[in-house]
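Sharing a structure below in structure tokens format, with a few things to ask.
Removed: one protein chain of the complex. Kept in place: all other protein chains.
All chains are identified by letter, namely A, B and C, in their written order; residue positions are counted from 1 within each chain.
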Amino acid sequence: MNLLEIINLTTHFQTPDGIVQAVDKIDLSIREKETFGLIGETGCGKTVIGLTIMRLLPPTATVGGEILYNGKNLLEVSETGMRKIRGEEIAIILQNPTTSLNPVLKVGEQIAEAIRLHQGLNKHDAKKKAIEMLDSVRISSPSRRANEYPHKFSGGMKQRVMIAMGLACDPSFIIADEPTKGLDVTIKAQIVELMKEMTEHKAMLLITHDLGVAAEMCDRIALMYAGELVEYAPLDEIFEKPLHPYTIGFLNSLPKKGLVPIPGMSPSLINFPDGCRFHSRCDYATGECKQKHPDMVEMGNGHFVRCFHARS
Amino acid sequence: MFNYVLKRILQLIPALLIVSVASFSIIYFAPGDPAETICTGPDGNTNPESVEKFRIEMGLDKPLHTQYLIWLNNVVHGDLGYSFRSEKPVFEHIITAFKATLKLSIVSLVVSLIIAVPLGILSAIRQNSLIDVSCMVGASLGVSMPNFWLGLLLMLLFGVYLHWLPVAGYGAGGDIEHIILPAITLGTGSAAVTARLMRSSMLEALGQDYIQTARAKGVPEQVVIGKHALKNALIPVVTMVGLNFGYLLNGSVVVETIFGWPGLGSLIVDSINMRDYMMVQGCMIFVAVLFVAVNMIVDISYKYIDPRIHYGAA
Amino acid sequence: MAQHNNQFMDVIERFKESRSVTIGATIIVLFCLLAIFAPQLSPNNPTKACLDDRLISPFTEFRYPLGTDHLGRCFLSRLLYGTRISLMVGITVVSISATVGIILGVVSGYYGGLPDALIMRLVDATLAFPSIFLAVAIAGILGQGLVSVMIALVVVDWTKYARVVRGSVLSLKEKEFIESARSLGATDLHIMARHILPNIVAPIIVVATLGMAYVILSAAALSFLGFGPQPPTPEWGVMLNAGRVYMRTEPHLTILPGLAIMAMVLAFNLLGDGLRDILDPKRSVIE
Partner (left out) sequence: MLEVEGLTKYYPSGVIRKQYAKAVDGVSFKIGKGKTLGLVGESGCGKTTIGRLILRLIEPTAGKVLFDGIDLLALKRKELRAIRSRMQMIFQDPDSSLDPRMKIGTSIAEPLKLQGATPKDKIGQKILELVETVGLHPEHINRYPYQLSGGQNQRVVLARILAMNPDLIIADEPTSSLDVSVQAQILNLMMDLQSTFGHTYLFITHDLDVVRIMADHIAVMYLGRIVEIGKTHDIFNGAKHPYTHALLSAAMMEPAAGQRERVILKGETPGPTDIPAGCRFHTRCIRREEICMLKDPETVEVGDGHYVACHFV
């Protein structure tokens, strides 16, 4: 059963330089209790997908397509209805915990706020619950810490607070946007461990550029390039049988896999090249790739790829 | 915290010393011999004998640095000398004038905040709307308007043509009718500055990531603005109140002169025109110490407003 | 962003987009033209008194389009010549205080240590006085005249530049490109001239433009209070002060000079605010 189903989703931004097609005709579905990894490099549009699901986009954005959550199209829900869903049913852990916590509100209050809003607890009980949440994300002496301001917390601890805040109302679906960005290696390992444990029975969309983190946490992985998905498959398939040249190139450019670079740069989201968006950087590109835009095709085993040459 | 206050006070000492030297030297830069200047009666006559007596009495025959130290010692003990016009202690005059200035400043400050803060917030949340544009045009005009001109125009309209309010004067201890026009004149500039600052800091706060966090929690938009954004946006505005005090003191020079308000501003202008240099000297050092103290208090009080500021070792 | 190979063109592009820059710059250009061509545009000698023609109202006599003041001097001519004085005071004070402030600010920020401590204490001491109080005291002691007003304003104004420049230099010093210039073996002088100065031009331009507004307004205030130039000089603040006696019967003597001051100050404020938005590092061409 799919908890979330995204059909033909398009998010465009109006800017002075032209229309930024951050998300372009994306289809994907997330099952219950599944962790789905969305991987891509800077500026490929992956963060926008999370914000689109939450309907947290600036007014310059136009969205098309459908986002079905439990069969209900989130793009048609009223703003009030959406407010009830945010935090209670779907939570997002935004990237960059340092700027995502309000500097002038106490940490406990920031967690308790969501609890008060959605669960109708009074101030005292909500605070007690907030302290429990801090404890569950392993923050030592949580009742003292709840009364402190965010600047007293280290980067790793702020990320724990963000996780506690996201999970405070026990949502059934979590979007985590680059939860380990900027953290030291040993702290990153702690956070990954914590998130695995805390979200075991929840569905999650993990947005990241870090394949290692995705490999640790995800059941399925999708790769995003220039506003569209180019490949998605169960975790093992991606690592053992990558089919799209971008996926192969991405894997090979990792230091562990020999540091073989992909030549060139990603295109800007304003003008895409004709044909396959990857053709100018691709070793396998043929005349067909320069003219026609490939569709997503299933290769069996739930493995989808957007490439004319995937079978060969 | 204690360390910080101590450090701030220690930092002020060199600046205050320079201030004191500057104020002390006013008498020496003033045209004419200070003793003669001081002993010149309102009729313009000087008595050489009394000048000589005064010289010795005031220690003016001693070397300059000794004179300075004597003077500084007196100042520290609150003795700013005597006004030659009234022959009363300078300090007494200053305190009386300061009370009038304080009254005027507080009323202007309150008026300007009441107008500026809500308008600034409204402009920010309705960015580029008619309200926003007209507020900001108004603010630009307010900042650029010479306050002596505004004062005269208000006087002309409400005092001369409409007879609603007294044209000038202090009334019986600065009563309501008398304070309205000078307070509006004085408050306009700071209201304009505050409204712009309120708007821009609100806009900045609304663009921060934590606003997104609050919305993602399902917090209603009024609460996002009223709690999450406003608390942050007010910090620079409160800082401004400290700066505003300097702004108001500056404005008081002109506004008090126009409206005949017997505060520090008109005191210093009158004293200069009357060549009452002891008084000028006293005013300068008083105003400087006052201004520095206010700035320091504002600085320290940030700690209570902005939890991000550490007053630690660094 | 449009890919100009020229930063200058990018900035020009943004100038055109900014309404406040357009309006401000237009008014300033107009005032400059009025100042330059004041002799040609003035119908009469601005300082020539004619007691027979005292206190003529505007638009009543062809000879005096905007009427005359209490000494029978042509008010339009006086206003036109006043443009010259205000602009001259503004430019002189701003250029002197900016030069002093930039030099001291760069030295203070770049070298730190003792020079920094000395300069900053001097700044602290100057800022310990509310600026108009200090200016009034200085101008009052130096005696009436345009020069004392200008000296007083320079004494007050230089700190602004010193502080802005010092702050910018301190934050630039943290930037890796300064470190890398040092590791290329560049001398301090080379770094200051080639890397630091070009990068602080933007904030200085903004401060100087807003500084023009401040100086013009303050000079008018000091003149209004009687510390400025002596009577025949057509200075707006002086004219306003002279006119207030006749406020009841001839309000134009008060209103017109005030409007002129406000228009000029507003123009510089608009230009400065617009420039600040354009040159703001957060959205600047250096992204």
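Points to keep in mind about this one:
The working rule: a residue touches a chain if its C-beta (ideal position, glycine included) is under 8 Å from a C-beta of that chain, and two chains touch if they have at least 3 such contacts.
Here the structure is a predicted model, which is why all the values come from computation and not from measurement.
Among C:186, C:205, C:242 or C:255, only C:186 touches the chain that is left out of the view. Here one chain is not drawn; of A:148, A:170 or A:193, the residue touching it is A:193. In the complete complex, the hidden chain is touched by one of A:19, A:68, A:235 or A:299, namely A:235. Contacts to the hidden chain, counted on chain A, fall at residues 41-42, 154, 156-157, 184-190, 192-193, 209, 211-213, 215-216, 235-236, 239-240, 249-250, 252-256, 258-263, 265. Touching the omitted chain from chain C are residues 3, 5, 7, 175-177, 179-187, 190, 194-195, 198-199, 285-287.
Here is the rule we go by: only the chains that are shown with their structure count from here on.
Summed over C-beta pairs in contact, the chain pair with the top total is B-C. Note on chain placement: the centre of chain B and the centre of chain C lie 22 Å apart, centres being C-alpha means.
The distance from the centre of chain A to the centre of chain B, each centre being the mean of the chain's C-alpha atoms, comes to 53 Å.
Within the complex formed with chain B, the residues of chain A that make contact are 51, 54, 56, 83-88, 91-92, 94, 96, 99-105, 110, 113-114, 117-118, 149, 151, 162, 165.
Residues of chain B that touch chain A in their complex: 208-210, 212-220, 227-228, 231-232, 235, 306-308, 310. Those residues of chain B that touch chain C in the shared complex are 11-12, 14-16, 18-19, 22, 26, 29-31, 140-141, 143-149, 152-153, 155-156, 160, 246, 249-251, 253-254, 257, 265, 268-269, 272-273, 277, 280, 283-284, 287-288, 291-292.
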